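This part shows subunit A:
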Amino acid sequence: GCGGSSTTSSDAKEIKVGGNLELTGGVATFGNSVANGVKLAFKEVNAAGGVLGKQLVFIAADNKSEPSESTNAITKLITKDKVVAVIGAVASTNTLAAVQVAQDNKIPLITPTSTNPRVTVENGKVREWVFRSCFIDPFQGSVMANFASKSLNAKTAAIYTDNSSDYSKGLTEVFEQTFTKNGGKIVAKEAFLQKDQDFKAALTKIKAANPDVIFIPAYYEEVGKIVKQARELGITVPLLGADGWDSPKLVEIAGAAALNNVYFSNHYSPEDKDPRVVKFVEAYKKEYGQVPDALAALGYDAAMLLVDAIKRAGSAEPAKIKDALAQTKNLQLVSGVISLDANHNPVKSAAIIELKDGKQIFKEKINP
Partner candidate 1 sequence: MALLKTTKLTKVFGGLRAVSNVNLEIHPGELVGLIGPNGAGKTTVFNLLTGVYEPTEGEIEFDGKSVVGLRPFQITQRGIARTFQNIRLFADLTVLDNVKIAYHFHVRYGLVESILRLGRYWQEEAEIEAKALRFLEIFQLADKKDEIAKNLSYGEQRRLEIARALAAQPKLLLLDEPAAGMNPQETQQLMEMIRWIRRQFNLTILLIEHDMSLVMGVCERIYVLDYGSVIAHGTPQEIKTNPRVIEAYLGEEVH
Partner candidate 2 sequence: MLKLDNISVYYGAIHALKGISVEVKEGEIVTLIGANGAGKSTTLRTISGLLKPRAGQILFEGKNIAGLPAQDIVKMGISQVPEGRRIFANMTVLENLELGAYTRKDSAGIAADLEKVFARFPRLAERRSQIAGTLSGGEQQMLAIGRALMSRPRLLLLDEPSMGLAPLLVKEIFAIIKEINASGTTILLVEQNAHMALSIAHQAYVLETGRITLAGKAADLAQSEAVRKAYLGG
Partner candidate 3 sequence: MEFSSFSQQLGQQLINGISLGSIYALIALGYTMVYGIIRLINFAHGDIYMLGAYAGFFATTVFKWPFIPSLVFAMAVAAAAGIIIERAAYRPLRHAPKIAVLITAIGISLLLEYGGILLVTPQPRTFPAVFPAELYHFGGLVVNNQQIVILTVSLILMVVLTYVVNRTKVGKAMRAVSYDTDAARLMGIDVDRIISVTFAIGSSLAAAAGVLVGVYYNSIDPLMGIMPGLKAFVAAVLGGIGIIPGAMLGGIIMGIIEALVSGFISSTFRDAAAFAILIIILLFKPSGLLGKNVREKV
């Protein structure tokens, strides 16, 4: 059968896929969500007979949310477990620590969530073996900046960045550029670090600068506390964010009342009535007993992107998978319809979501 042509997988009945994920350490929540998404996808595919008649096996390795461990994890997956492709890592930094290993060993790598542009492109050159299934920072950053100046008529803005994350810094940069280009002014730039608990000092400073809106490109755990503490300090202006805000936890942490007058961009909305989304949310709830966040959806999508490529390649050989991945066109996924561009980045739409009394309201959809 086709298995014979595979040089890396010795077992003809299986296709091994690696996951280089943040299962412990600082951003373990995201790593675990992605892992859940991937596992669900593989389970569904396997239940339907697998790909090319073979079962998918997912081997997750923990990178402890640390770059050097990420190098370590992907090396193990490729050389010891002999996987044909790797999904991960979640954080851009950790993915960047893994891309060279994928390149060197000629194994395709798909990151479901790393939005930093440098992941797929280095010094203007595309990394042949590296792909991603989420949109990149510039897109989200400019979406929110345009939303602020056009829909909210903001003239001044403050930015509160998570300094330990490339994602947050990338969004900050693009937001600032776009917002300034639109004629706005950034009146305060503050930063915090992951796992911080108390934000009142910086928020007090931001409050004193009196901005029209505050952009907080960060993940929900910290965002929840920031929003809560901001409102407690009497900051009433609109708060803007990005896909990192998407989690039911946000409402629990910040409280529904604090979350009025906030907007964020996202890959998908679980409230979306699109049948794909509904089906995914149902299946995920059944499997894990909770509503999937965006990371779970992105993990699921990355897995499906890979499955699609293997199908089209008609082989589980890494080189063929890579070629098929590069040619992905109009693939229907949970987070939208994607095509990969020349830089291996997906072209897909973003949703802007408003929260009202804790409920997500689909505000507008923005196409690239």
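Going forward, contacts are C-beta pairs under 8 Å (C-beta built on N, C-alpha and C of every residue); 3 or more make two chains touch, one makes a residue touch a chain; residues count from 1.
With respect to how the candidates were assembled, all candidates are chains of the complex that A comes from, given by their letters.
What you see is a predicted model; the values in this text were computed from it and never measured.
Participant: So subunit A is shown by itself and the numbered options are 1, 2 or 3; which of them touches it within this complex?
Facilitator: It is 3 that touches subunit A.
Participant: Touching residues of subunit A toward candidate 3 in the complex: what are they?
Facilitator: Touching candidate 3 from subunit A are residues 24, 28-29, 32, 163, 190-193, 195-198, 200-202, 204-205, 208, 221, 224-225, 228, 232-234, 249, 252-255.
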